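Encoded as structure tokens, here's the structure I'll be asking about.
Every protein chain except one is present and positioned as in the full complex.
Chain naming follows the written order as A, B and C, and within any one chain the residues start at number 1.
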């Protein structure tokens, strides 16, 4: 009796890349997963009305609006999914929380730590999610599983990550909102480093202290094009992070490596269906990185998609995240990452920014 | 005025992996492409009624049937999409053609060349498609484009391809219809080699002659577990093809390499977002295979999906194929591969089978 | 008391690439291995006297000659190392055998099977070696070790190999002796395929039957530029082999893959320090090709060279082969591959050539 499933009426705010990725997730989640709700794509909000109409028709959004308040004000909306530029995450979230809506918000959470704190406080009583979708790359989920099972040993010595693209050097993107501090808050920090930090803390626990430097290569730009940081995890691991929009030659290369007493992991978003795993317990003569194709069996989410050996793509990270969110929602449990989790990432990002400005190590408050 | 688009009422036959992949394609094609039809997922046909009901609900098929004749008999069906076991491709196609339906059929086309010929003849006046979806891997499409542009030179010397999986050694699949000659026709030949041949002839023109050998490793099995063939293309290229279900260690590795007077191409379905391209015109000191991520810009289909650098998965090959088919249909043009194209692949497969049986070179009739 | 080691007085015939590679091996073998002889580089033979003098001085050859007979005639020569064009392998070997010399001969053994048979018969009572140096790539030696230990399972289903270079398309090499049937015998067959067959039979036992085709792409050339063959091993494995000098984009890519009931191996000479190994006994979720760097520990020869993780190069295959030969010689044991082993490779090559000419399967006599 699937019709016994309660309805979940969703408003999506955003009509850019994230508007498309989220629309797809809301459509596809019911195709690949047993979803405990009947999803209604009730409203889509954006500023370009003409494109918005087409988008609504294409993806099955029942109504459109050019004013985000309508998503919050309408009583027939249960969940607000925020895919707007960063500076709007806080006001929309605060309003949505006040209206008792379920909130899903794109990353980074906010343009300032103060906003992120206010959002978290305001939303304390509503279910929340932040779209750090890379947690739901099956290979990344499998990495977490291997770590949890102790396959990397009892101590993680090193964690290094880099998010490399070349968007900063592209003159055609120079005027984009992502390059405007008023709209984006920061540059590479919020856009790219945030992903690395979310994944790192999910896999290896909290970062306790950072020392960073940043660069703005593009003439006249007001946000950071690149940010590099040393990091001390609370568990003793030594970390390095680099996020840059001036990695000429890289389109969307996001990678991490970690070394523990029991082995090594390697991941690169450019080969998102693979996880490199070296098991230090293997005999020395056959000890090497295994380039595991993480499309099942025994891998998270992917038995819902296609068969072992059949690649999935970028969009499936959103679908899997949404499925997890809806399951948690139905069970009355917290989804991770929610606002509280993402706040801890914001604390790291704020410390990184302060460290770069002050040229010294900065401690990160515990979560 | 999108509502001015004519309606296309589709019946899908099949509820297995292909049922799912085709369902997804029929859903997603309108999300990613401007489709000249309003698609109605009118009917889904399968034998397991309980699972079929769930599948219909999940993917939005309006009605269900356990008898494939209903798809052909119903006058409110425009197109029949056949994702059934191979032995049903011919009877369903013949009936659908007689009823004037548009036909889309899974590969391989048939369980015998005679059937494929009959199907092609019967369907001469209806639009047809065969789901050789690997043509619509963007990297494969880009390979064709590079060849067409002369980037591989005027002469292609070598073409080698292998389709490697380990399904034949898996006892749990021993009873599957794919292992039964009555239902599947052949084993690795129809299942795997057919893909290689379709791609090869698309990229490099017709194969004129083959010399093959096959193996059945699994005790008591009646179909070929592996087939290996030498091939002479009509353009003079020397080819080797290997298709096997006993490539222990490989889940779904389908690859090809070609060398022309102007360079080299490499593709492996295990890394489907990449195409290796070596340009022999490059200076020797920097001449090497470029591992091109084929997700745009300048690459076929992918600007409809996500951004450059964002991977797509297996399912997008079906979506792109369907978009191309619907565009051709609306323009009144042939889609490729249609039945006539696939018939030429069947001629090669038949020659391969005969060559393996007779232990000699066998000529392939021209298409 | 190393001076108690007997002296071994060597004559090297050849002053090209092989002259250099063998000179280096004769110099270096004592540096890396405990050699049971005091090697004297007594004589080097070549036709270009000026270059020969320089070469002798550079590599420490005590005397020079432009006539190969001097190597055979001189009573103070113990071993004759033949690095001359193929057509001279037989006459020199016959003369050297008659003179009771130890014989080391470059591959391929001869320009005809009859010559190879005569050489083997004539040299029945002298120690012999054929320089199929790829057996002494540590990764290849380790492959053999893994197979011998049963790590690939009890049955090998598939063996595929390719030797790809582009020398045939290079006009500057068109006049080289390797392109002249009188001097080389065959083209890609003797030059490249011979290596593949030697390795294959060493790893997987004898080939029993072949079906081949060849191509000459270069206008007016009298030897094969490419040869492709299907092969049935006596143990039931199905094999494919491709050797070509028209693999545009490849400089010296020699690779093989095999699939057994217990796993998979992959090797590519372009990455000669690595062997890919998949162990089918691994848990499915972490089962993948391990890209093992075969530089120790537990790997053949390499503890004599540098440390684990430090790459060795092409020349070390000759050094290791020579060390093995000298050890066998001192122990009075056969070295492999000797003339008898190489003869079996010649039988396969002859069958390949006949098969290509006759367009049919050809049996290979047992060794």
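Everything below uses one rule, namely that a contact is a pair of C-beta atoms (placed from the backbone, for glycine too) under 8 Å apart; a residue touches a chain by one contact, two chains touch by 3 or more.
Please read all numbers here as calculations on a predicted model, not as lab measurements.
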item	value
Contact with the hidden chain (one of C:51, C:69 or C:310)	C:310
Option touching the unshown chain, where A:63, A:145 or A:240 are the choices	A:240
Hidden-chain contact residue, picked from the options A:197, A:250 or A:351	A:250
Sites on chain B contacted by the missing partner chain, in the whole complex	142, 146, 277, 279, 282-293, 297-299
Residues from chain C at the interface with the omitted partner, ascending	2, 17, 21, 23-24, 27-28, 30-31, 57-59, 165, 250-253, 270-273, 293, 295, 305-316
Sites on chain A contacted by the missing partner chain, in the whole complex	153, 155, 157-158, 160, 162, 164, 166, 169, 211-213, 215, 217, 226, 228-230, 232, 236, 238, 240, 242, 244, 246-250, 259-264, 278, 280, 287, 289, 359-361
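Basically, only the chains that are shown with their structure count from here on.
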item	value
Centre-to-centre distance between chain B and chain A (centres being mean Cα positions), rounded to whole Å	35
Averaged-CA centre spacing for the pair chain C and chain A, given as whole angstrom	54
Junction residues of chain C - those touching two or more other chains	287, 289
